[in-house]
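A single protein chain has been omitted; all remaining protein chains appear in their positions.
And then chain A:
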Amino acid sequence: MPKDGGIGSSTKRREDVRFLSGTGRYTDDINLHGQLYAHFVRSDVAHGKINGINADAAMAMPGVVRVFTAKDFEGVGGVPCGWQITSIDGSPMQEPKHPVLAEGKVRHVGDPIAVVVAESLGQARDAADALEIDIEMLPAVMDMKEAIKDGAPKVHDDLSSNLCYDWGFVEDNKDAVAKAIADADHVTTLELVNNRLVANPMEPRVAVGDYDMANDEHTLYTTSQNPHVIRLLMGAFVLGIPEHKLRVVAPDVGGGFGAKIFHYAEEAFCTFAAKQLRRPVKWTSSRSEAFMSDAHGRDHVTKIELAMDKDNNFTAIRTETYANMGAYLSTFAPSVPTWLHGTLMAGNYKTPLIYVNVKAVFTNTVPVDAYRGAGRPEATFQLERVIDKAARERGVSPIELRRQNFITEFPYATPVAVEYDTGDYHATMDRVLEMADHAGFEARAEQSKKNGKLRGFGIAHYIEACGIAPSNLVGQLGARAGLYESATVRVNATGSISVMTGSHSHGQGHETSFAQVVSEMIGIDATQVDIVHGDTSKTPMGMGTYGSRSIAVGGSAMVRATEKIIAKAKKIAAHLMEASEGDIELKDGQFTVAGTDKSVAWGDVTLAAYVPHNYPLEDIEPGLEETAFYDPANFTYPSGGYACEVEVDPDTGKVDVLSFSAADDFGNVINPMIVEGQVHGGVAQGFGQAMMENCAYDADGQLISASYMDYAMPRATDLPMFKVDHSCQTPCTHNPLGVKGCGEAGAIGSPPAFVNAVIDALHRGGHKVEHINMPLTPDRVWTAIQNS
């Protein structure tokens, strides 16, 4: 049993006390003296030419301080994109300018045209109604395949077409894959849509800009998963503010799920306007505004082919995807359908030949970027769906077909450029079947049948690449940043510790789990360790939290820094005990000399470091503070088996999820309680994608689902209790904690399990339905039954 507060214990979260007592400090809770309120006036058409904006009447309204339009941003940079993709023909992707406020044209519903800044929010809103904006509607570019045809209207007039890039991976395999497919004994083909989603963290985005004239210093408070990234992008590319004059603070953040990774125009606006107006400027997104201004997720249209030999061994996979970029390139948008998707197409299976083609397309929709899982759910979904279809076509069990093709030897180099270090896919499959009582399924299905219902069992197995990422590798792949993580461990004179981490917690509980790691390494109580994050003026340059990277990369940086601390502390202890450094051991916060009964406590050593009266000053400096930057050697590869049992009412198409089981291999686990919570939340979001959520546009580009009345969020009544297990552990081989990351697994592995279960149920009822596009609403399921 791990001790409470140590690695492996379900230590209760310290941050909960402030969240539960209403004393958390979220960005909207920050109000600065003299602050003004910004109200963004957004396009209500998908595509149009701005003929003119007349702000005279608005300016004359009570409380209005200023109305900003694109004219005010002349000489200011556009919102940058952080990743460049190269097309098959060697050309760089087409990269349009993304102005802070729309210049000349509006390109999606929600595109900001003007901002009214006033003494109160009510006054800003009232004045917005008095703004006269003349927009000439243009035809909306909505369908991706139509958009890249010759003569289609263009989202960006200065680009050659609406095609952002045409990416082939691995291009050298293309012909061999084509041949393997032509020669195969059997090829299963599936066409599907990965539905557009909105991340919907419960806290809407907020930005508060502040400017200190005396020191020429800017501060931005923002709802971000990565304040240093925002500082870098906004400072260097948009506003031209050097880092030492720009502080970005992301205090308590109410969920992110990807949508708060990106640098947004509103952040740049508030920072810019605060200097212009010499007063703090605050913007708080409404939920309706969030639907049309937060980056969306997914939105792929895909065709996948799976080739097999006569014994059902997989011989090749070919996929073709159209990936919606929306109207502009959001920060990491180009990387999602490519490097976060193509590299995962091998899944858990030893398919020797794989070719992935992705066409990224501009449309008159909100920009699309990473959402929980980002590319990996899209890869997993198509693969796990096509395998189920193949099993049916070949008359074999989908479980056995998976098992037969599982990778069993590690390390395993896939044909899509990544090398899995560890895994045991049979173990997670065994475990999930046991948890789901697969053996008893047929009897339960019989019972459902008697009740006029169709019961189905769905299985999915996933792999993900987490802990992003080796900087030199991502640099070759087009990233315009490194993806290391940092930590500073500051030991105070009395032995307490502040750890400054570049990663950011917005629900993940780092303040608790990170403290578990450091305190265990030293052998002191976890309450002696504080975790500081979310403020560029306090933490070393770090890349933030996304891609399930915090413990694997940020945690590793913290371990490295703590190791440096321990090494130095041992030198001090050796001096104090007049022993040789090599004989010093640290256990439970006591330094001892091997083979003797000499000892000195952690606190004595830390005090000596800061009151160095008796100290090896000729060898080492006083003080006890160390920083480490950790750049991972590889991705980590969590994997797992998910099983879902559903009951379908064939008369109404309604689906009830009866049980959901998840057996994950996350490697070593620091805090099981937190890890399980991450899986619950991920599975709930996967459920949302599979069964309820859909970000819908009409043909004219109107966003139909722009509130919680129209966008169906999973509620407590929609979900069952989940069975989750992480006892199958193959520790990561290349990071010091042996951890793999757990934040996205649920959202990656679960959608195909839900859909496979429904399709299984329909087949059991004699309905030959091969696929239904998500979300599997009663209407869609019923229609599929009727058409079968």
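The definition used in the following text is that a residue touches a chain if its C-beta (ideal position, glycine included) is under 8 Å from a C-beta of that chain, and two chains touch if they have at least 3 such contacts; residues count from 1.
The working rule: contacts and distances are computed from a predicted model.
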Absent chain [UniProt protein name; select from "Thiosulfate oxidation carrier complex protein SoxZ", "Sarcosine oxidase subunit delta", "Carbon-monoxide dehydrogenase small subunit" or "ABC transporter ATP-binding protein"]: "Carbon-monoxide dehydrogenase small subunit"
Selected residue (touches chain absent from view) among A:Gly5, A:Gly342, A:Gly507 or A:Gly555: A:Gly507
Among A:Asp111, A:Asp252, A:Asp388 or A:Asp664, residue touching the chain not depicted: A:Asp252
Candidates A:Asn194, A:Ser330 or A:Ser659 - the one touching the absent chain: A:Ser659
Interface residues of chain A (partner: the chain not displayed): 12-13, 15-26, 28-29, 31, 122, 200-204, 252-255, 257, 286-288, 506-509, 659, 673-674, 676-677, 680-685, 687, 707-709, 713-717, 719-724, 746
